[in-house]
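Omission of a single protein chain aside, the complex is shown with its protein chains in their original locations.
Residue numbering begins at 1 within each chain, and the chains themselves are lettered A, B, C, D and E in the order written.
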Amino acid sequence: MHRFANPTQFMRIANAIYPWAAGLSVILFLIGLPIALITSPPDYQQSETVRIMYVHVPSAWLALMIYGIMAGGSAAFLIWRHPMANLAAKASAPMGAVFTGLALITGMLWGQPMWGTFWVWDGRLTSFLILFFLYLGYLALGDAFEDSERGDKAAAILCLVGSVNIPIIHFSVEWWNTLHQPSIVKLGGDGVKSTVDGSILLPLFLMLGAFTFYYFAVLVLRLRSELLAAKIRNARMSQVATHAAIDPAAEGRLFVDSARLPRASAE
Amino acid sequence: MSVFTAVLARDLRLALRQSADSLTVVAFFAIATVLFPFGVGPEASVLARIAGGVVWVTALLAALLSLDRIFTVDYEDGTLDQLVLTGAPLPVVVLAKVVAHWLTTGVPLIIISPVLAVTLHLPAAGYGPLMLALLLGTPTVSLVGAVGAALVLGTRRGGVLLSLLILPLYIPVLIFGTAAIEATVTGVSAGPMLTVLAGFMVLALTLSPWATAAALRQAVE
Amino acid sequence: MSVFTAVLARDLRLALRQSADSLTVVAFFAIATVLFPFGVGPEASVLARIAGGVVWVTALLAALLSLDRIFTVDYEDGTLDQLVLTGAPLPVVVLAKVVAHWLTTGVPLIIISPVLAVTLHLPAAGYGPLMLALLLGTPTVSLVGAVGAALVLGTRRGGVLLSLLILPLYIPVLIFGTAAIEATVTGVSAGPMLTVLAGFMVLALTLSPWATAAALRQAVE
Amino acid sequence: MVRPMTGDTSAPLTFSGTNLACRRGGRLVFSQLNFTLPPGGALVLRGPNGSGKTTLLRLLAGLTPATAGQLAWNGAPIDDPEAHAARLRFISHLDAVKPALTVTENLSFWMEVWSGKAVESGIVRAMEAMDLKRLASFPARLLSAGQRHRLALARLIVAPAPLWLLDEPGNALDDSSLKALARIIADHRAQGGMVMVASHGAAFVSDGATLDLAAFTPSDVSHWSDAEEGEK
Amino acid sequence: MVRPMTGDTSAPLTFSGTNLACRRGGRLVFSQLNFTLPPGGALVLRGPNGSGKTTLLRLLAGLTPATAGQLAWNGAPIDDPEAHAARLRFISHLDAVKPALTVTENLSFWMEVWSGKAVESGIVRAMEAMDLKRLASFPARLLSAGQRHRLALARLIVAPAPLWLLDEPGNALDDSSLKALARIIADHRAQGGMVMVASHGAAFVSDGATLDLAAFTPSDVSHWSDAEEGEK
Partner (left out) sequence: MDTLMNYLAMGGYAAWVWPSYGLATIGVVGVLLVSRRTLKTREREFEMLKNARRGGGQS
């Protein structure tokens, strides 16, 4: 575990993954998109709108997977003080929010032709909306502190609290919805499932793969970027500290070789 | 006017640097609105019936929460002292700050309101009046709220106290704001209600900067 | 346990000395609830239909506003440092503070809720379950909110941010709280819903003090 | 809105107060206080904690109203607080620095407010005076306490005004910054400007008059504090 | 929960730190810092603003985690922060005084927290030590800054603990209070207690060792430094 705590080690592995993830993602998109958009047949019930599924479901899948990764990263950060795990969570969060948003929007664009309304207070839809808010909360909290390190820990705790609550929220919402609302349309998912056959599954899986590898590739980019941000912060801090010392004596001291720093102790 | 533009530009720049600030207001608006279906139940017909009122009430509460901070930071870091001492008329400074507040919180609320209206199943005819009413009403909300925010400077408990002072004053705006939506949905013209809202805005625009300036002066004493 | 009683007694005493604090929370609850008839229109049938939900939502918002300050004053005046250094387990201290918060804000909300329910024309059968549900739900609200309040210590814009963090987590409480009222009004037993609420409370009681303590520890770092 | 620098006006300026008294929190902080500040003059306020130095400076700035007494500018009573505000700069305990803005942005905001528009050269001059130039593009949030305070002091330079009211301006400053502060105060006075400084150990004002606020504390203050303790 | 006073324990206590480093806001504030505090010992922390005195005291109290290094109590590493907290008192810049409570109520709260129950005689003794007795029934909101700070210092007396960590305890104190402070520190040390004081001019500690934090400020070491940064 602690092998990965070292940023250099961690980034070596991440950088090794990068070309594979990026390449696979591009290839899968190149194969999957034409199939999804052109060659796959329209669904007999949903006709052409079924094509929305090939972006909707991968987005929803990523939204959930990313929260899982963030929860794991936050736990590793809080328990083992693993700084890279936290950077991974931090770098993932905006992507998670974007994909949750995409799942919601594409879902709404699917709902209007299928159900005649953009929005239903269906259990699954609703718990996704709440997931979106959890992502926003994580981002807002991490951003709210003057000292970025404080934001890191607070956001990690929030992420863990949220992951305890997600199942509770999910089941409550499911239950709430079935209690109040048998009247409105049932979620299309079941309807689709019955008709699922290879012609739909193939593009779906291709797009799922493309999205997933895309996430890992961009994650590596964002990790590099986060690491650099931390380094820049440090550099800036020591620049300010250096400039604070104006008298020449102090200036001289600031450039002492760190190996020769005083070790004197006071007794 | 250079004071007006300087203060406005600075507040907008600060809001952009700390963009999470206006985003959180929008987020509160969205979340508080979304609570209602859970409380009231998911039936589209019931939600549609109360949609306009719910959007307005939560917009008022969201504006209120953000108003809480409109002068606090300047007060705490000493900027307010300096703004009182610019030598320019204080109401102008106040107006610049209120305009900046409205642009960074009122406008995002207006923009996102149709999305929330969709989730509450507001009839499509209501979107236009909803946005128009918010456009005419939120400046009044910011202006009146500024008076309250200036009055509670330096008290603990700013937030809750502010709601006590200000929420009752918002009731006329709320009544005509929701009436405008109601009217359109039921096929009547919303014109008169919107005119009244505009009237409120003009009234607030002429009175509130002076009242706020007076309150700020006693806050820095 | 002496730490628990000492902190509890001190917080209660402080709340009594500054009694305006719990009064403002109750006042916010009342005013925000009263806004709804203005927003939604005065028809008794519509109001009755949404009464339970409205009371619950505004109670959540009111609790939230008061939670905003549960640790702030101690944080700003250095008491929190000292409380972390008592040598007693921090979760115990947290629990004492949450209990004090609930006694001074949750309980007044419960007591006044039937009055507001009357103004919203909630059917009489609903009063009992409303109060029972609030009695079982508001402790969870205080406990979960304490985690959020500890997390936002030291940020600008505490209040709005806190709502963004915490309101989504309140949804299960809201669902079962209103369902309990709904059930009784429609003639079903509210028992199962109240049991679930009690379950939430137990869960929050076991987890939240630890999470809050962790958040407080990082706040005083 | 460009305000003329003191040195340019031909008539020498004076600033005076007669019979001033101020009440804070129900207690009379000082009373029967008189002072006159000649052109180019400096007045150092002294006194133990709580004796009213800050209170007096805020009163002179027009922020706190006087309980009794009269302020005068060139002999004429001051009655328009906005006109009075335009001729003074006030440095308080609070820095009025926005952490999210850079040093340059912080200064150019105040330059725009006070003199109508922000001019690069003026900002550079102010930064040089307080040795901030190398920090020009840093967000103020990264500055140390002393650097922040220097940024606040640089506001004195961006737009000139005849009267400076400085509340403990030496706080958090290191030696070389104290020298810079002494220099800008001397320059200001050389041009006919006036300075009032509240300070516990003001090494940065030469040949200023001193006003000890302890002398104006009413004797019958209050039942709980100083008087009673004084008996011991 | 009554904690024994140091003087009663037969084994003499020591408190030491080896190789301590601490990072705040991305910057290493100090590193490779060692100290040993013998029983009855005092250590005065010195250094310019921002050199890390407050940071070190908070680290020693267990509030801020050390980036590197190890603390030891009687030679055994300190790993349980709660047990460590029970043997220290920390006086910080912030007074932790509740304005709405009286002086007595403020003290009795902390006495109850630290020693299980509030005893009148203990509170009176603490108030006498810091000359607060005549203010006993006043709400703390009426106290002056110096009186508030004395109330904070009186907490040192209500419940004894072997290690005192004092951050600029002389702030806002007048001469006679400074003497009282020196007296309680001397008494504490005479009983075998240990003291660490961060101070700019500590007249109230006799014959303490001095630790100048400026000597431990690293040049520009960064936590994230990897091979790339190491090259320089």
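Here is the rule we go by: a residue touches a chain if its C-beta (ideal position, glycine included) is under 8 Å from a C-beta of that chain, and two chains touch if they have at least 3 such contacts.
This is a predicted model, so every value here is computed, not measured.
K.L.:
Looking at A:Q9, A:T49, A:T117 or A:S163, which makes contact with the chain not pictured?
P.N.:
Going through A:Q9, A:T49, A:T117 or A:S163 one by one, A:T49 is the residue touching the chain not shown.
K.L.:
One chain isn't shown here. Among A:L37, A:I79, A:V164 or A:L201, which residue touches it?
P.N.:
A:L37
K.L.:
For review purposes, identify every residue of chain A that touches the missing chain, sorted by number.
P.N.:
Residues in contact with the chain left out: 37-38, 42, 47-49, 51-52, 55-56, 59, 94-95, 98-99, 101-102, 105-106, 109-110, 112-113, 211, 214, 218, 221-222, 224-225, 228-229, 231-232, 235-236, 239, 242, 255.
Note that only the chains that are shown with their structure count from here on.
K.L.:
Go through A-B and C-E and name the pair with more C-beta contacts between its chains.
P.N.:
Result of the comparison of A-B and C-E: C-E.
K.L.:
For chain A versus chain E, what separation do you get between their C-alpha means, in angstrom?
P.N.:
Using C-alpha averages as centres, the distance is 43 Å.
K.L.:
Distance-wise, how many Å sit between the C-alpha centres of chain C and chain E, to the nearest whole number?
P.N.:
Going by mean C-alpha positions, chain C sits 37 Å from chain E.
K.L.:
Just give me the whole-number Å value for how far the CA centre of chain C lies from that of chain D.
P.N.:
Chain centroid spacing, chain C to chain D, equals 47 Å.
K.L.:
What are the residue numbers in chain C that touch two or more other chains?
P.N.:
18, 156-157, 161, 164, 167-168, 171, 175, 221
K.L.:
Mark out which residues of chain D touch at least two other chains, giving numbers and ranges.
P.N.:
144, 146, 174
K.L.:
Tell me, which parts of chain C touch chain B in their complex?
P.N.:
18, 20-21, 24-25, 27-28, 31-32, 35-36, 38-41, 46, 49-50, 52-54, 56-57, 60-61, 65-66, 68-69, 73, 156-157, 159-161, 163-164, 167-168, 170-171, 174-175, 178, 182
K.L.:
Taking the complex as given, what residues does chain A use to touch chain B?
P.N.:
108, 117-121, 126, 129, 133, 136-137, 139-140, 143-144, 176-177, 180-181, 183-184
K.L.:
Per the contact definition, I'd like the list of chain A residues that touch chain C in the complex.
P.N.:
Residues 78, 130, 133-134, 136-137, 140-141, 144-145, 150, 153-154, 157-158, 160-162, 164-165, 168-169, 172-173, 175-176, 179 of chain A touch chain C in their complex.
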